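This report concerns only the one structure given below.
Missing here: one protein chain of the complex. Every other protein chain is in place.
And now, subunit A:
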Amino acid sequence: MARAAIPGGLSARRAWRPARLLERRVESASATTLVLDVTDWPGHLPGQHVDVRLTADDGYTATRSYSLAAPAEGDRVEVTVQRVPDGEVSPFLCDVFQVGDAVELRGPVGGWFVWRPDQPGPVLLVAGGSGVVPLMAMLRARPAVGPPFRLVYSARQPDDVIYREELAALAGTDGVDVRHVFTRRGAPVGADGADGADGADGAGHVRPPGRLRSADLEGAGWGPADAPTCYVCGPTGFVEAAATILASAGHDAARIRTERFGPTGS
C-alpha cells in the first residue's frame, strides 16, 4: 500500500494507557482543552480520535470518543471537550477533572477522517460546534508553505467559538481562510476587528445569523473543479446539511469525508 501507515501498531493502539492531566485551558463558555500526558504515546494523524475511559471506585466505567486537537508532542496530547448539559462524561471532564488526576485512553482511532500532509490539493474544512476540534488539528498540522486551507466554522454565537484567538491569527496567514457562521446571534458590527472573527467576510460584509447555506461554502478556488478534499464534522444534523450542500454543489462524494459527533435534535 502506498499510504503512510497509521501510527502505532495494532496492539499498541488497543491498549488502555493512563493519561494524567497536565493542564487545562478554558476555550469558550462551554469548552475546555485538556492537555494530557500519555505514557509511550505512539503518535497520530490530524483527524484521528481517542477513546477515553473513566472508572469509578466500584469498577463502573464510561467510555467516550474525543478528537485529538493538536499534533502530538511526544507524550503530550490535547483534546477539547464541549460540555453537553446533563451529559455523564463531558461535564466531569470540563468541571471536575483536576490537574494531576488520570483517566485511561486508547488510540489513535480512525484512518479515514484524517489529513495526510503528503495529500495533494486544497482542503475545505467545515465545522459545526465542537466539530472544529479535529479540523483544528489539521490546520495546526498544515506546514507554513502548504496547500490552501479554508475553515468554515458554524457556532451558535461568538461566545461559543473555540480557539478564537488562534483562528484569528491563522486567518491572517498566507493560504489560510477562516470564515465564521453564527446561527443564533452574530457579533455587533465592529465589536471585533479580527479578520472575519465577527462573522464579516474579507470585504467587511457582516453575514446575518442563520444556518449554514450554500453561499457559505462557495468562493473562488473552492468549487468542485478545484477538487478540494472536504472534511465535515459536527453534530449529525449539521453534518447531513453541510455534506448535502457540498454534494449538490457538485463536489465528488469520494472527496467529502464526514465525522458525526452526536445525536441530532430531530
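Odds and ends about this structure:
Going forward, a contact is a pair of C-beta atoms (placed from the backbone, for glycine too) under 8 Å apart; a residue touches a chain by one contact, two chains touch by 3 or more; residues count from 1.
Rule of thumb we're sticking to: contacts and distances are computed from a predicted model.
The listed choices are "Quinol oxidase subunit 1", "Fe-S cluster assembly protein SufD", "(2Fe-2S)-binding protein" or "DMSO/TMAO reductase YedYZ molybdopterin-dependent catalytic subunit"; the UniProt protein name belonging to the chain that is not shown reads "DMSO/TMAO reductase YedYZ molybdopterin-dependent catalytic subunit". Residue in contact with the omitted chain (choice from A:47, A:110, A:129 or A:228): A:110. Contact between subunit A and the absent chain runs through residues 6, 10-11, 13-14, 16, 18, 51, 53-57, 59-65, 88, 92, 96-98, 101-104, 109-113, 236, 239-240, 243-244, 246-247, 253-254, 256-258, 260, 262-264.
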